[in-house]
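Below you'll find the structure, written out as structure tokens, and then a few comments.
All protein chains but one are shown in place.
Read from first to last, the chains carry the letters A, B and C; within each, the first residue is number 1.
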């Protein structure tokens, strides 16, 4: 069902945990839908993501998506990181089953949401997040 | 499906054939229904059935019913023979499947019909055949 | 009686050794539920099903997504007819065209659908069992939603002009269902070339297990589900899959596809030998079905002046298993509706025997069968009060 890479990231997720006094925190999803992702960013003055951690409530691919997303943005500048697409996450994972694609979307949104939080707190504008509204991004599961 | 006795009579039918110049001949059934039985009787002056033969077009139980019926009336007086019931045929055969009961009915009718023929030719009345009309006895298969 | 000759392969077939071998581990080793994708055992079952699906799809030139597993040919036939009829329920289309010689799975389903307002036209067949394309065209109405014609008949083996019928159906925008239960595995079928929208298949006619069938549904076909419940078969046919049976079905199809042409050729030769043997050795017989457009393994004769069941019982005593009419109706008193539709009179129809061959049969077996039949027919005719065609036609 899942690729080797997904299973590897699920089994040994990278960057699990929290960052106290993080520079940016983003949380997306909700328990009703069965997925929540929370991303913590430590960003230095050169706008490089020095550290990133995640917490996820969700299925195997949600955990794997969070894990790989943190790896993909760690050490990147915030301007690069904001370009992380769910498609890139899916590709990096070696594919996801169709019913699980939304997990990669959540990962993209969690990263964006954390960056947005950082931008708000620091009164910055990140290209690509100008019109970002966290609440718009919410996936509504159908219940 | 069939009892041992049915199979024995089917395999080795008794009294197969015709009697030339028979004293009574009866034929019942029709090809449409898939069964025809013809019974030939040789009856002596004491009204005893000296010989009996049959010809049958039909299924295994039709052949077995004819065979055992001829055995049951051979050597009997015509007054005994007229009492041969389909029930007696079924019992003597050790039973018949429900869908095959009509074969025993045909055997009873064939015997009656042959006795009737004899009675007609010889201007006799056989008790139990007073009101017998061969055509009434015809089984109508449903096509 | 030491000889054992099974000549009723249209009723069902022996499960092939290779098929059983393939099935074996799906009973107590790989027994997972294919819906359980979160553990190995479940995934293995699912993979096994998908492998079988691909085998079937390739065999008839379909896409895997167009193949569904059912409990048999009968369920597939029911699904096709009821599924299309109910998809059109209260929508103005309510007419089905089929033939008088379909299997009861089709005929009784059509009868049943009457109570839902469905009307059926039953096409006649000629003395060989072939439908008339002109009559088919004339029967088409604006309300016609489905044409259902069997590929090959189970009793007399006649093969219908499926490609021509497919063309007519397509021209008129009418769905075309084919009951291919008898043809599947012995004739090469290309659902695209033939314009088939729906097709019924069954495993136990080609060396697979009993109780498993297949249904081809062309992508985009408007048809209701027939069995509702869990999400199996991509949500189209609910119920825990008979995994072991599906595996066996797949294997049987794989074997059938391997040497289909040679097998058909060999069977045709044996079939013709049996036909000639009977014709040349037994008087007053009628070959039922078409002389050449017939299944490679089907022989069906009427033996005048005698009745079928008696023949079968005597054949059984000589170790030969055959059938009289179709397997489903044996035990019934009515002569076969198929034979009557070809114009046979009742009396003659009653004396009909079907021999359906398998790969295991040899020329010696055929000759033994001819010899045995010669004796049986002679014995029964000696016992019969019917001696000529005049007697036969009475009543």
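The criterion applied here is as follows: a contact is a pair of C-beta atoms (placed from the backbone, for glycine too) under 8 Å apart; a residue touches a chain by one contact, two chains touch by 3 or more.
Keep in mind it's a predicted model, so treat the numbers as computed, not measured.
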Sort by label and list the shown chains the missing chain touches. A, B, C
Touching the absent chain when the full complex is considered, from C:37, C:135, C:257 or C:272: C:37
Contact residue for the chain not shown (choose from A:3, A:27 or A:77): A:27
Which residue among C:316, C:371 or C:389 touches the omitted chain? C:316
The missing chain sits against subunit B at residues 1
Can you list where subunit C touches the absent chain? 6, 8, 11-17, 19-20, 27-28, 31-33, 35-42, 70-75, 77-78, 86, 89, 103-106, 108-109, 111-112, 115-116, 202, 204, 209-212, 224-225, 227-232, 238-245, 309, 312-313, 315-316, 321, 323-324, 327-332
Using the touch rule from the top, list residues of subunit A that touch the missing partner. 7, 10-11, 13, 16, 27, 30-38, 55-60, 62-63, 99, 102, 141, 143
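Going forward, only the chains that are shown with their structure count from here on.
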Centroid-based (C-alpha) most distant chain relative to subunit C: A
Let me have the rounded angstrom distance from the C-alpha centre of subunit B over to the C-alpha centre of subunit C, please. 41
Out of subunit B, which residues touch more than one other chain, so two or more? none
So which bits of subunit C are touching at least two other chains? none
